[in-house]
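Quick one: the structure is below, and I'll ask about it shortly.
Missing here: one protein chain of the complex. Every other protein chain is in place.
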Amino acid sequence: MSDNVNEEQMTERGTGATAMGAMSTTDEPIVHPRRDQSRKPMLEVTDLVKHFPIKEYTGVLPTKLNLRAVDGVSFDVAPGETLGLVGESGCGKTTTGRLVTRLLEPTSGSIRFEGKEIAHAKESELRPMRRDIQLIFQDPYQSLNPRQTVNTIVGTPLEIHNLVPKNKRKARVQELLELVGLNPEHVNRYPNEFSGGQRQRIGIARALAVEPRLIVADEPVSALDVSIQAQVMNLLEKLRKELNLAFIFVAHDLGVVRHFCDRVAVMYLGKIMEIGDREDIYEAPEHPYTQALLSAAPDLNVVRGATPPERIRLEGDVPSPIDPPSGCRFRTRCWKAQDICAEQEPVLESKPSSKPEHLIACHFAEKRSDLVVSTEDIPA
Amino acid sequence: ACSGGSEGGSSSSTTADPNAANNQDFTKVPASAGFEPDAKGPVTVQGAKSGGTLTWNVNAIPENTDPSTQYYQDVAGIHKLTTRTLTSYAMRGNKSVLVPDLATNLGEMSDDKLSWKFTLKKGIKYEDGTPIKASDIAYSVKRSFAQEEMPGGPTFQNEYFKDGDKYKGPWKSGENYAGVTADDAAGTITFNLSKPMQTLPYFAAFTMFSPVPKAKDTKTNYQLKWVATGPYKIESYSKGSKLTLVKNTNWDAKSDPSRTQYPDRIVFNFNRDNATTAKAIMADNGSDQTTASYDGVDASILQQVLGPKKNQVATGPSNCVTYVTMDTTTVPLEVRKAIATAWPYDQIRIAGGLTTFDYAPAKSYGAPQVPGFSFQETPGLTGTGKGDPAKAKQMLQQAGKSNFELSYYYASDDDTAKKVEAVRKPLLEAAGFKVKSIPVAQSELRKKRIETSHNVNLYQGTNGWCYDWPGGDSIYPPLFASSLPVNGGVGNIKNKALDKEMSDISQLPLEQQGPKWSAIDKRLRDTVLPALPYNYSKGSAIFGSKVNNVQIDPNQGFPDLALVWVG
Amino acid sequence: MSIPPGAEQTAVAEGEDIALEGPAPREGKSPTQIALERLRKDKIAIVCLVVITLFVLMAIFQTQITNIVGVNAQPDPLLIDPTTTLPPFTSNSDHPLGVEPQTGRDLFYMWVHGARPSLLVGIFAATMTLLIGITMGLLAGFLGGWVDRVISWWVDFLLSLPFLIMAFAIVPIAMARFGSPDASGFIEDDKRALIGMASLISILVIFGWPSLCRLIRGEVLSLREREFVQASRALGAPSRRVLFKEMLPNLLGPIIVNYTVMIPAFISIEAGLSFLGIGLQPPTISWGQTIASAQSSFETYPIYMWVPTISIALLVLALSLFGDAVSDAFNPQTRR
Amino acid sequence: MLIYLSRRVLLGVSVVLAAIVATFILFFVGPSDPTTALCGRQCTPERAAQIEKNLGLDKPKTEQFTRYVKGLVVGTKESDGGGARDCEAPCLGWSYVQNRSVTDIVKEAFPVTVSVVAGGMVVYSILGISLGVLCARKRGKWVDKLIVGSSQFISAIPYYILAVIFFLYGMKYTGLVPEATWTPLTESPWAWFIGLLGVWLFYGAITSTGYIRYIRASMIDTQAQDYVRTARSKGISEFDVTFKHALRAAIAPFVTLLGLGVAAELTGAIFTERVFGLPGMGTRTILAYTQGDLPVIAGIVIVSSVLLVVANIIVDLLYGVVDPRVKLS
Partner (left out) sequence: MTETNTTETAGVPADEGHLGQRGERILTVKDLTVQFPTADGLVNAVNGLSYSLDMGKTLAIVGESGSGKSVSSMAVMGLHDPQRTRISGSIELDGTELVGASPSLLRRMRSSTASMIFQDPQSSFHPFKKIGPQIAEAYLAHHKVSKQVAMNRSVEMLDRVGIPNPGRRAKQYPHEFSGGMRQRAMIALGLVNDPKLLIADEPTTALDVTVQAQILDLLGDLQKEFGSAIVLITHDLAVVAEVADDVMVMYGGRAVEHGTAHEVLANPRHPYTWGLLGSVPKLSSQGGNLRTIRGLPPSLINLPTGCSFHPRCDFRDRVGEACVTTLPELAVREGDTTRTSRCHLQNPAEIFETEVAATLE
């Protein structure tokens, strides 16, 4: 259905309130588009690079260095699909998100949104795209202007893009608030008068106001308490289903990612190490880093008698993105590393052992089934 | 010398009897005397004790203390402690007389009147014990010609001394100068003149007639450390803030007929706020008991010095008279007379904060204490009263000059001037004048007042004059001669006959000059009226309870610092 | 695409709405109303406001007030005791606050008429400083690059000039330049007063804006990285909007504080400059000038100095306390 | 760091240069006439013209400016023709009234102002910090209210009024504090100290009123920080917690404030110097202003600019010391 919906969305854009009725009747079950050859990506990112120029004063003269926050990342997202981005802190997840939303301009590489190249588009050319791609931030409080009421916060996108006539704006804001499960009467409140979960809902309502097709969610729940996290996750899930939104979902909580994402990309030091469908990544990870990451995550099932997974301890810290290791970036902490890893950078490709859409960047990719908690022997 | 003309405040100080001078009409009690050629040292003050520290806290800052360029009362007062001159003034009661100081007498004029010779006393030494030489004095006088390097001093030498207009001082023109010759062996110094100067003995009391040892001359920096011959020498001097003097052991009291040496140490703190200093001295605590100020009497302590603290003030006449000048070329005589009728002396004085410690009403242009002065009043010029606006209006009407425009400058950044202006303007307007008063910054005021373009017609030129010595030639020619428009003169008078007359009088022997000058004074008042005589300024000093014998020298309007003792 | 209204029902029906159980809604009150309400409850703020209002009213209706009381500007030195130059009384029926020593001008008149220049200088200069400082700070912080470098340089430059000393140089020059005096240097009183005030205000502004600019720039630099600014950029908000709608409200706190600190500071500076003789030009009467000329007689005729001094102190205090209260009231974070 | 410093110095130099240009334009191109001041009391037009020529004021302004800058760099000599007097580099010009090089005048005045400001700074830093800390620790209690309230009130009264009152009642009438006098430090450190003590105390106390509230606010802020809690959990004394940990962090913004404050205080010292009769740069300025002695004012402006620029560089460096997170680049 994805393609149809696309067409439909295109034609109905901007008609605002009147169009809403039409969709509401759509009660068909929503099928998650899975990766298949016929899939037509909405967002295509190819060889995306972002280097932050850094000046370092070690001697008398400054050395100009590049901090390679994102260093050649490629992926795509189909309409209605959710791509999870996981990885250690500082590996470039947020930067990738900002590049896609064009809050940052990439150093090189291409970002095509619906076939249109936006990697280096000017702010004025980006304006229409801004309606299609939206951002939800990690810290719900930081991302809301403390001096604006909810009405202003959520109404701003409506005003910028002139989506709703002025006199209907408040009504629309209230609709949006109801949509994300907030009391519409709270329009005149300030963010600090809401709880964390409620604040995150405001942020979501604001993102939804422009009726986007792709939402980049940068750790939207990591600042929240588990019980509230669940509420927000459910809300996102609901919106995804109902509005057929595509997501790029950045998180470091592997459970949350698994819960929410169709596909998962594992990043390490500005590069994608492994990307594939959720099942492939969680159940048949082949990259040592992915394996280490998964094994490090504690699992609640242990307490119910599950065999605790064999834990891979990674030693040391992530190397500096200013001067990343040669060849494979993970080699300095990898137990499989051999000389070739230092000499040759592994290509992100599908391996004979893996599914074709499951790509791994490792010279010694290998499945390890012992990493996942086996739920089989849990007594009922 | 100085042209004052400040609206209020005061300058400086006299007698052991503080009340004698208060409210005193100087015109009736001339406070001056002439020469005392055979005066001898030492000077003693009855009951005086030696020792202690005397502090002078004053507002004024000596600009230049180089003896060769000294022209100011305060600096002269300080120099009196350190610097002996050929002649000097000495207090006798409340009179001030000229006495020989370094010289053995008051000079000998040659027959052709074109040279004066002084012989030095023997055995007088610098602070370091080396004897002074006649050529050192000659050198100092020569230095005074170096006005390009050291401007600001008196310029009589240029006018009277031989080739005085050509000689540019020892650095530019060399030390050979015919105007001044010295014979070290004989201890004589001779001044050769281009025209006779009857009053040269007075002139010889200027500090430029003191010895400057050439070896210790540091040119423009000599002002910071000059070599003493008087009872005190410099211990330290931080220009603009503090000068500390200590006893000069090489000073010989017996040779000095005008100075004493009582306090161990005399400290001058400059740039001190008048009002706070005055309050502190009145409070009379600690070191303020031995502190004095020659800044006059601040309004804030008037009640005290008029009452319980009347023993802590000294007042006396000064060499200064202030005027309200009127431009005789642009203001018709009838209008000038109307101004005289309208002038609200009393109100303006009150607004200017002037009290009897600052002035006595002036009735003449010259100061009354000049020897030989005989005073005759001009009706209507009493220097007092509230003014008669109605009559003035009428006079203007009669002259057909109703709404005559009076214009003048005043200092907009001086509180007193502003207050005076607030009072003066409406009162003059009430008398039928149109008033155009122009506020300017203090620093601009002097320049504005002496500018020759005559854009305004009141207070232009010299609004106050302090004579350089008690002689009419130091008063009338500078003010009224057309040839010598010093600082714009008074009233912009251009009268060749008057010029000639004044120059003739100057050539007369001193004792004949007095009455003639008095006649000119009266004639000017009666027939020309280039200015309203306003104040005979007074000098006042206040001091702590342990400061004694503060006397105001009427020829300086300044306390004779060399007589004060503490204890 | 649009959002189905049916969704709302689902959301509520699912029973996971947490907002609906929140504190009772406060519909209908705009943020400003709420802030004003808070202010109204703040006793200190009210007292301050009353004080400020009284002074402002006094400045506005100066002529009416002095007419009613029946005092005028006419000096009368004959009221003064010439031996002490002080008035022989402190207060009488004709002169409720006494008269000025020396001139005999009515002090009540001077007090009432001295308020306007002080307030004008304070308010005008502070407002101008604020406008320039904020604009420059926003530009420098937001645009960065050479704009930032140029503005920052000017800030550095102006801050490196000693303000008071420069005032000594500038006031007379301004008078001569802009006063267009006739040959004698005469300028009409009104014009002179105006130029005097204008040049004083200019100096205060010229030397006042840099520090504000620096402050605002710093705030903008940190705000620029805040996520809500990123969010509004992601929504496609144009720079102008980001600057004025997103950032400016967050600068309100420092701005209000600065404004209410600046007004009294400028009033005090005017008084200080008068003390140094370079304040407002005559015939302007200001509190600063009165204090300056009264300070030597504060013991012998205290009322002369203390009335304007206490007035300034009160006004300054009221303004700064009121400023604190206002910025508090408008700050949603401090809300209960 | 070195790079930072040199860039900062370069910027400072550009600022000072601009200050020199501005000063020159303001003071020497503007409507002013030094000749009258120099000409003395018996001034004739010829003399005035001569003086003008001596000072080189008859020359075009650009030439005068070149000479001024040259004087700053290499000094002027009489033989240069223009320069009236010998004046060694850095020559800030020649005082019209005092007939001395401005450099000498500034050399005398400079230590006074710096002593006043530096000593005052010590006092208000100590007072501001200790009272600010006290208020923060006792916040809401009466001590806090008393100190904050009275500091508010005091800072609302014009400074010089307080100065005059302190001068009279503190120094003169009661002798509670030693009288203000200036003795160069090199001459007698003790006299220097005693002579300025009262001024420092007063000036420091009044200036501290502004800082108390800042310190209080930032102390309240830092006291709630996690690292203060950590410090307390180590079992160290409360004194150490407050001063070694909470205050250590609160001091950082204070340093910046000081930097901005120095600017205000250097010129604010005018009032202090005036009232207490200290011969510093402020008093010199007022005097020069009333005397129309423009080179002195100009010289003081330039020296003050240099001083301010240097002070700000120092503060920047200091900030790096206080807060090691600040990378100076």
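General remarks:
In order of appearance the chains are A, B, C and D, and numbering begins at 1 in each one.
As a working rule, a residue touches a chain if its C-beta (ideal position, glycine included) is under 8 Å from a C-beta of that chain, and two chains touch if they have at least 3 such contacts.
Worth saying up front: this structure is predicted, and the values here are computed from it rather than measured.
Checked against the hidden chain, the listed residues A:R131, A:H186 or A:R258 yield one contact partner: A:R258. Seen from chain A, the chain kept out of the figure touches residues 88-89, 195-196, 225-227, 229-231, 233-234, 237, 252-256, 258-260, 278, 282, 292-305, 308, 310-318, 331-335, 337, 372-373, 375. Against the chain not displayed here, chain D makes contact via residues 225-227, 229-238, 240, 245, 248-249, 252, 322-325.
Everything below uses one rule, namely that only the chains that are shown with their structure count from here on.
Per-chain CA centroids place chain B at a distance of 38 Å from chain D. Each chain gets one centre point, the mean of its Cα atoms, and the points for chain A and chain D are 56 Å apart.
Between chain A and chain B, the centres computed from C-alpha atoms are 92 Å apart. Shown for chain D are the residues that touch two or more other chains, namely 164, 168, 274, 289-290. Touching of two or more other chains is recorded for residues 279, 413, 441-442, 444 of chain B. Residues 5, 8-9, 12-13, 15-17, 19-26, 98, 101, 103, 123, 126-127, 130-131, 133-135, 137-139, 142-149, 152, 156-157, 160-161, 175-176, 178-183, 185-195, 197-198, 201, 203, 206, 208, 210-211, 213, 228, 231, 234-235, 238, 242-244 of chain A are the ones that touch chain C when the two sit in their complex. Chain D contributes residues 11-12, 14-16, 18-19, 22-23, 26-27, 30-31, 152-153, 155-161, 164-165, 168, 260, 263-264, 266-268, 270-271, 274, 282, 285-286, 289-290, 297, 300-301, 304-305, 308-309, 312 to its touches with chain C in the complex.
Per the touch definition, chain C reaches chain B in the complex via residues 74-75, 77-78, 80, 82-86, 100-105, 172, 181-187, 192, 277-278, 281-283, 292-293, 295-297, 299-300.
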